[in-house]
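Note that one protein chain is taken out, while the other chains of the complex remain in position.
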Amino acid sequence: MTVELLTKPSRVPQWLRILWANKKSRVGVVLLSVFVLTAVFAPVLAPYDPESTDFAAALPASGDHWLGTTQQGQDVFSQLIHGARTSLLVGLVAGVFSTIIALLIGMTAGYLRGWVDEFLSGLTNLALVIPVLPLMITLAAYAPVRGVWLIIFVISVTGWAYGAKIKRAQIITLRTRDYVTAAKLAGDGPMRIVFREIMPNMTSLVVVGFMGAATAAIGAEAGLEFLGLGDPTTISWGTMLYWADNGGALLTGQWPWLIAPGLALTMLVTAMTLINFGVDALSNPALREE
Amino acid sequence: MSLLEVADLSVAYATKNSPPTHAVRNVSFSMAEGECVGLLGESGCGKSTLGTALLRLLDRPARITGGTIRFDGTDITALDENALRPLRWRALSTVFQSSMNSLNPVLTVEAQFRDMFRTHTDMTSGEIRRRTAELLEMVLIDPSYMRFHPHELSGGMKQRVALALALALRPKLVVLDEPTTGLDVVVQKSIMDSVRTLQREQGFAVLLISHDLGTVMEIADRVMVMYAGSVVESRPAGEMLHPYSRGLLGSYADPRAETVDVTYIPGRPPDLSRFQDGCLFVDRCPVALPKCATEKPPLAPVGDGLVACHVAPSTKADFADSTFVRSVRAVAEAPPVLEVTGVHKTYTRRRTSVTAVDDVSFALRRGRVTALVGQSGSGKSTIAKLLTGIERPDTGTVMFGDVPVHRLRGRAMRRYRKDVQLVFQDPFAALNPVRTVRQTLVRPLRNHLGLSEKDARARLESLVDTVGLAPAFLDRYPHQLSGGQRQRVVVARALAPEPSILIADEPISMLDVSIRAEIVELLDRLVHHRDLAMLYITHDLLSARLLADEVLVLNKGTVVEDGPTIEVIRNAQAPYTKLLLDALPNPPR
């Protein structure tokens, strides 16, 4: 009987099972896994050292260099594979940081209410309307150091607002639920209530929030690198596009150099979007397919 | 010729991932012009699906899988939308459940009349406005409200507007789907009175879909009872023959009687995704015969109506084993455990302030139940919050022995809550969906009784036993329990810290009628076995009569009448109490 099956809690976390159940997000999970494996085994998979400038410059695609070489004589394909590392690193770290900020601000505002909420909500709304990329550009322009960690920092401090707003709204509806009042009457303290009674009901939301933040971070990182606001010597899809644009890939007809990083970026972002779609569908029954 | 003829109609909900639910199963009935038919059943019995199917408004995944609907001589079962449109509203209109939003939130009331008139008539704007004003007046609403948006109207007014809208084109049949659910009884009563009066004047037929047996019995010329997707009985309002109908009817009683007895139907309805041989009610039936399990009883004429039962023609079922009886009894004096004196509570929100509780005083005593009776907004839930320390009174005192509850904080408040526990209204919201019954029940034992995890777990079996649940339920999640079972868990959680006071906030109002008496019985037993003081909060005088020794009638934050329950109910003095009593449905038995 189904009832008996359900009583046995599975080892697989619920949100992962949810993702696997949806066709779209299953494709996303598989696609994302491919990227993660590529990033982890990049040194093994890449045919050459991505920074080595030993090759002739601006070679077209060939058997030796699947995607040709850059203006400096680096192998584009090897760069592409190593670039996955930067994107995933930024996505993961900036995603985690902005999710943590969003959780702290959203949960505090939603659970405490009162003037704390007024203040934090004001802050969130403010952060929401300020145009992020110009702010990122300005912040990055002033920073004394350049590089991936600066970009991660800038993305984290500018990208939390949307998540915070959603988490606040969710906790406000959850905190007035009868079972929260019941936990109070059962003698549980506020920390236990927030983390044991309320949080488990928000896992899907936190996962969605993280995925959204990570997706945005990956896009923003590429954009900032493309504008030359990162460290142009790091290997990433953004810097590849930066060099391709500046190195005249267009004029020399080296289209793989231009196409490949953008396509990789698109695939990665699509994978994340597909995963998110599955989670969304679960938290909002109206979106479920028949 | 009948106005509506339904033959062998079946509706199923078919989704990709789960087996189809056969919500309506081979239903046949007919309605004459001007007839008022009540369609009675509990949640999930398929009555709303049936109503929606008749209106041809079913949306995927619901689908008519068989049978025909003939309306006014036309087969509308498979008519396409263009052919249906002339029939819609002109001949066949509807009022949806009041708790839903059946009025467009961004259009004014007038606009929602206007688009309908524009579609079906050639009336000019002036005529439309005049007619809308007339219609609103007909349902006792001032015509100036036509410029308002729905959110500016009260629930009762919205429902009156919906009724006026339904009658605008003088249809032949109006389907009323739970038209007053969620409204105060006084408002319910006045809306149903309007329906009845207008129906007599204008002669339209009414199909009243409701779970509220009292209302249906009082209004309908004929009652159809639905159970598990099938019509099990159809006859003029009065004595019913089917065991299920009798069980439902038994859950009603007149609270004014010397001895009040109500029945409940043990068990729960069958799984509608499966077909089973025989009678679908067999598992819950007290008089089932062996052949009931194998042979499906047809809907056949018995007496002045139809009934689908092998037993009904010969035996009248009764639920003697599941009856709760309450007669007048003497109450022993006991010293008060909790004394509420002159409490006030005013809520201020953005400059407007609302007085929720105004100078209320009462005492709770061991072994006694005090009922707080009032409509929504009367302040009764605020009083529950003041007593549990969730809110503080602006003035006045709440004394637990010599402990001033209105001043408690932190640890002292936690210690006090060991003694005062709450039973919630909505059993679906009161249990955390991600925690098992065991995880939920362990917390109060550990926190309030200071038991170790091991000792607490050892106690759980006897705890769930006191509320009539088997130990196997401990490992279930809330969604695997029925409403009644959940409410038992909620009661068990409240009992866990061995409190001296139990506050029950509308504990049965969200439950199906057929199982309400079961929970009433449980609460009554607990009060007496454990010598608890109980505050029973309700809008319903019948359950107050069943459970309470004394009653306070609350209106707009003030106590308008109080005293021993039987006296207040039988000899009401305050006009408001009389109004509540008048609003009680009075089904013929």
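We call the chains A and B, going by the order they appear; numbering starts again at 1 in every chain.
Definition applied: a contact is a pair of C-beta atoms (placed from the backbone, for glycine too) under 8 Å apart; a residue touches a chain by one contact, two chains touch by 3 or more.
Note that contacts and distances are computed from a predicted model.
Participant: Looking at UniProt, which of "Sarcosine oxidase subunit beta", "Xanthine dehydrogenase family protein subunit M", "Peptide/nickel transport system permease protein" or "Ferredoxin" names the chain that isn't shown?
Facilitator: "Peptide/nickel transport system permease protein"
Participant: Where the complex has a chain not shown, which of B:Trp89, B:Phe281 or B:Phe473 is the residue touching it?
Facilitator: Looking across B:Trp89, B:Phe281 or B:Phe473, the contact with the absent chain belongs to B:Trp89.
Participant: Decide which residue listed in B:Asp8, B:Asp75, B:Asp115 or B:Asp277 touches the omitted chain of the complex.
Facilitator: With B:Asp8, B:Asp75, B:Asp115 or B:Asp277 as choices, the missing chain is touched by B:Asp115.
Participant: Which residue among A:Leu120, A:Ile193, A:Val207 or A:Leu258 touches the omitted chain?
Facilitator: Residue touching the chain left out of view: A:Leu258.
Participant: Could you pull out which residues of chain A are in touch with the chain that's been left out?
Facilitator: With respect to the unshown chain, the touching residues of chain A are 122, 125-126, 128-139, 141-142, 144, 215, 219, 222-223, 226-229, 241, 244-245, 250-251, 255, 258-259, 261-262, 265-266, 269-270, 272-274, 277, 284, 286-287, 289-290.
Participant: Of the residues in chain B, which ones touch the absent chain?
Facilitator: Touch with the absent chain occurs at residues 55, 57, 59-60, 81, 84-90, 92-94, 96-97, 100-107, 115-116, 119-120, 149, 151-152, 162, 165.
FYI, only the chains that are shown with their structure count from here on.
Participant: Show me the residue ranges of chain A that touch chain B in the complex, using the header's touch definition.
Facilitator: 3, 6-7, 177-179, 181-188, 197, 200-201, 289-290
Participant: Tell me, which parts of chain B touch chain A in their complex?
Facilitator: 15-16, 60-61, 388, 390, 414, 417-418, 420-422, 424-426, 429-435, 443-444, 447-448, 475-477, 480, 490, 493-494, 496-497
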